[in-house]
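Sharing a structure here in C-alpha cells format.
Every protein chain but one is kept in place in this view of the complex.
Up next is chain A:
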Amino acid sequence: MNPHNKSIDELKQVAAQVRRDIVRMVHAVNSGHPGGSLGCTDYFVSLYFRAMNYSTDFDMNGVGEDLFFLSNGHISPVFYSTLARAGFFDVKELATFRKINSRVQGHPATEEGLPGIRVASGSLGQGLSVAIGAAQAKKLNNDDSLVYVLMGDGELEEGQIWEATMYAAGKKVDNLIATIDRNGQQIDGSTEEVMPLGDLRAKFEAFGWHVLEADGNNFETLLPALDEAKGATGKGKPVMILMDTQMGYGVDFMMGSHKWHGVAPNDEQLKVALQQLSVNIAADY
C-alpha cells in the first residue's frame, strides 16, 4: 500500500514543493545538482506518493516492501526532498544538505543512517547491479514486491551497466523495474556530443528486456506507464522504462541545457525560480 496514494492534482502540488526544496537546498550551499533533480521530480513523486508500496518506518531489509535505488546519486536533492516530504525524516533536516555533521550528504549514503537510503551511490554505474541483488533476495524470500532503480542516460557509458543488463535478462530478474532518465545531457554537453547512445529501445530489447517509453514530466502519461511497467513484471523479463525528461524542468532558465547539471542558482535566480514554483500546500522547510 502506498502511504499517500495521491491524485494527479495533489501530485502536482507535491512536485512543486519538492522543486522548491531542490533549488533552495542547492542555493543554500552553492553546490549540488539541480538540473537532473528537477527533471526527475515527477518520477520520484510518482513513485513515493502513488506507485510504490512501502512503509516510512524505515527498515533496511524492506521485506514485503517495494524498494527504490538511485544509481545516479548526484541528483540527491530530489531524493532527499521526496523522502522527507513522504515522511522518512523531518523536512527541516533538508537545511543540512551538504553541510558538516549532516546525514544529508552530497551524495546518498547509509553511513550516517539517513532513513530511506539503502546503498551509497555517486560513483556511477553501480545501482543496477545492487537493485538486481535486492530483487534476487526478494525471490529467495518469496517476497513478491518490486525493486525500482533509476539511472542517468549519460551513466549508460559505464561498462558495469551492460554487465548488469546482460545478467538481468539472462537470469530472468523479472521483479525489477529500471528507469533511464533520458534527458540527453551530461556534464560536458549533450549525450549526442559526448557519447552517442544510439537506439536505446533496440539495445535493451536485444538484451532481452521488456522496454516501454514514457514522458517523465507529465503525470497523465507517467502514471499509466508505471502501471504498465508493473503489469509487465513477473513474466520472465526485467522491465525498462526509457523516460524522457527535461533537465531543469519547472524552472524556465534551467531547462534544455546541460549547464545546470551541477551549478547552484544565485540569490536573484533563486527568487525567479521560486516565483515559477509557487505552491499552496506544505510550507517550505
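Heads up, the rule we're going with is that contacts are C-beta pairs under 8 Å (C-beta built on N, C-alpha and C of every residue); 3 or more make two chains touch, one makes a residue touch a chain; residues count from 1.
By definition in this document, contacts and distances are computed from a predicted model.
Matching "Sugar ABC transporter permease", "Protease HtpX homolog", "Oxidoreductase" or "Transketolase family protein" against the UniProt entry of the left-out chain gives the name "Transketolase family protein". Summary of contacts with the chain left out: across A:Met52, A:Val130, A:Ile177 or A:Met247, the touching residue is A:Val130.
Interface note: of A:Gly87, A:Gly122, A:Gly189 or A:Gly208, the residue touching the hidden chain in the full complex is A:Gly122. Note that of A:Ala15, A:Cys40, A:Leu67 or A:Ala178, the residue touching the chain absent from this view is A:Leu67. What chain A contributes to its contact with the hidden chain is residues 60-63, 67, 69, 109-111, 118-123, 125-138, 140-141, 143, 159-160, 163-164, 166-167, 170-171.
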